[in-house]
Each structure stands twice: as C-alpha cells, then as structure tokens.
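One protein chain is absent from this view; the other protein chains keep their places.
Which chain is which? They are A, B, C, D and E, in the order written, and residues in each are numbered from 1.
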Amino acid sequence: MKTSIRNHLAGKVVKIIKGQAMSEIDIETAVGVVCSVITTRSLEDLDLKVGDAVHAAIKSTEVGVEKP
Amino acid sequence: MKTSIRNHLAGKVVKIIKGQAMSEIDIETAVGVVCSVITTRSLEDLDLKVGDAVHAAIKSTEVGVEKP
Amino acid sequence: MKTSIRNHLAGKVVKIIKGQAMSEIDIETAVGVVCSVITTRSLEDLDLKVGDAVHAAIKSTEVGVEKP
Amino acid sequence: MKTSIRNHLAGKVVKIIKGQAMSEIDIETAVGVVCSVITTRSLEDLDLKVGDAVHAAIKSTEVGVEKP
Amino acid sequence: MKTSIRNHLAGKVVKIIKGQAMSEIDIETAVGVVCSVITTRSLEDLDLKVGDAVHAAIKSTEVGVEKP
Partner (left out) sequence: MKTSIRNHLAGKVVKIIKGQAMSEIDIETAVGVVCSVITTRSLEDLDLKVGDAVHAAIKSTEVGVEKP
C-alpha cells in the first residue's frame, strides 16, 4: 500500500493519556517529542503501549512553517 | 507568545516548489524530511529560502500513529 | 518568530470545558464566539482561564467558505 | 441542515488568488481578514467574487490558542 | 447556503461514544462505516441519536489517497 501522506516520523511511544473518546500519545523522535491525538478506539485497536516503535503520520497540508 | 500547538520540529529548508496559490516546502530535520504545504503568500511574507533554519509547526490533532 | 499560519483572531476566553485528554475553549471575538479544541495539557501549560486575552490560530487550509 | 461545525464567521470577500487546483480567498470580518484556501472548482461552483457576503467555516479541532 | 466543502457522504448513525469534551460518531454509509469526532456540545446541539440520517462532511484538503 502506497500513500499520498508524505510524513512518517519514526519514534517510540513514551507517554499515553487515555480519555473516554480521545487519547493523547507522546512519541519520542530524533527531533524531539511529537504529540498525537487519536481516538481511544484506535489506541486500543493498535494495542499501543509505552515503548512501542511507531511512526507519526502527518498530511503535508497540516504542517506550517515558523521562522525565527 | 505561548501557543497550544505542541509540535515545533527544528530543521532547515532544503526544497521549495512554488505554485500560484500554494507552495510546498521540504524541511530537513533530525528525523528525516518533513513536507509542508503553505500559501505562496506566506512563503513570500516569511521570505523563505533554501538553507533557512525553520520549525515545522503541527497541531497534535493532525498527527496519526502507525505501528509496524 | 514569524509563522506561515495566517489567521490569528483576537478575543477573550469566555468558557472552558475540560476533558481528560481534550478540552474545548470558547473565545469571544468581534465576529462572534470562536470555538477551539486543544489538548488538556496545552490548556494547563498555557494556564488558560476565563477572561484571558488570547488569539485563535487557524491555518488557512482549514477554512472553508459558505455563501448564502 | 444543522452542522457540527461550530465556527461560521460572517464577512465579505476582499481578495481572490486563483491557482490551477487551489485558490486563496481573503474574507474581511469584524475581527480582521480571515484567509481561506479552497479548491478552484469550489471557487467556481460558488461563483465567488470580490464583494460577496460569505461565512468562513472552521471545525473547532482546527483552532489553536495563543496567549501573549 | 452553498459551501466550498465538497464531500457530504450520506449515512446513518450506528454508534456514539460520548466523552466529556469530544465524542466519536460512527456513520454507516454505502462505502462502509465513516468515523467522525466532534465536540460533545455539537452532539447535543444536533441531538444526534443512533438511527439518525446524517451526512459526513469533509474538506477535500483533509483527504489522502492510498494505492494498493
């Protein structure tokens, strides 16, 4: 399966905050912690646990640019 | 200025594809190239050039998780 | 810090609904109430309270147009 | 038709930048100009012109908060 | 009211997971279940119930493409 989604950042789950409908996942990557918000159902379907190797997936249209 | 946007990934602009309304920016980071799509007006307002030090800014709700 | 994010709407926090992972913030602006959903961690990191002067930040690609 | 999309900001089209696939629309509102990016097909389907009264429509999950 | 949002998929609510701030709605459509995340306030404002005929509304910029 190939995808148009261009950004897939390799990392490791370091924290999970589980809510009723939505959950927050911290993913430690080489460029710092990347924070993700997914449904709690997806959290359970993927059986995500602290320590899991994962990728953060981001559509390019969602990425802004900041310049110091 | 503090922001609720949690993800700010440090990198360097390595490629710019300029369109009429929208442009695509490749940002080289420690975790690989991050691709961003912004308006061409923002590209010009920020005077973005290849080599510029920038951050990729991403709202957590836009980040999915993939598990091998 | 300059940003490609074009929309920053000035307002005042008038309501906060705090959930476990996500929270909802109502921001009163000159054009009406703008509703925002952020992580509860960001709510706490920014120490947001009713009455705070804030901006609503929105990437242009997220804005649709409706015509009567 | 009722919608879950909570933000509908009243304004007037003040500028249109038309690209091949995507176009950028500036909407003057009581809280400042709101910038929108839509498909050029939607621009044409809605027959948008400078001066049109419109609303900017934004899903709450797309709205971040900034605090000075 | 005409809208620039191009995707409006007809279906029926088949499941609701209600959280404090956010809720998840499963919509059965001809192409399978479509999952939506909206604020719990919108859930209540629309008085959504299992069995309701609804549309899933999606801005085109949020849709990626996968190819086997």
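One rule holds for everything that comes next: a residue touches a chain if its C-beta (ideal position, glycine included) is under 8 Å from a C-beta of that chain, and two chains touch if they have at least 3 such contacts.
As the structure is a computational prediction, the values presented were derived from the model and not from experiment.
**Q** For the chain that is not shown, enumerate the shown chains it touches in the whole assembly.
**A** Taking every chain of the complex into account, the missing one touches A, B, D, E.
**Q** Which one touches the absent chain: B:T3, B:S23 or B:S42?
**A** With B:T3, B:S23 or B:S42 as choices, the missing chain is touched by B:S23.
**Q** Spell out the interface residues on chain E facing the chain that's missing from view.
**A** Counting only chain E, the missing chain is touched by 6-11, 24-25, 27, 29-32, 34-38, 42, 46, 48, 52-68.
**Q** List the chain D residues touching the unshown chain?
**A** 1-5, 19-22, 39-41, 59, 61
**Q** Since one chain has been left out of the picture, which residues of chain A touch it in the full complex?
**A** 1-6, 36-39, 41-43, 45-46, 57, 59-61
Just so we're on the same page, only the chains that are shown with their structure count from here on.
**Q** So which chains count as neighbours of both chain B and chain D?
**A** Where chain B and chain D share a partner, that partner set is C.
**Q** Indicate the whole-number Å distance between the mean C-alpha point of chain C and the mean C-alpha point of chain D.
**A** 17
**Q** If you average the Cα atoms of chain D and of chain E to get two centres, how far apart are those centres in Å?
**A** Roughly 21 Å, centre to centre.
**Q** Note the residues in chain C that touch 2 or more other chains, in rising order.
**A** Each of 1-6, 19-22, 24, 35-39, 41-42, 46, 57, 59-62, 64-68 in chain C touches at least two other chains.
**Q** By the document's touch definition, which label belongs to this structure's chain graph: line, ring, star, complete, or other?
**A** Its topology fits none of the listed shapes; call it other.
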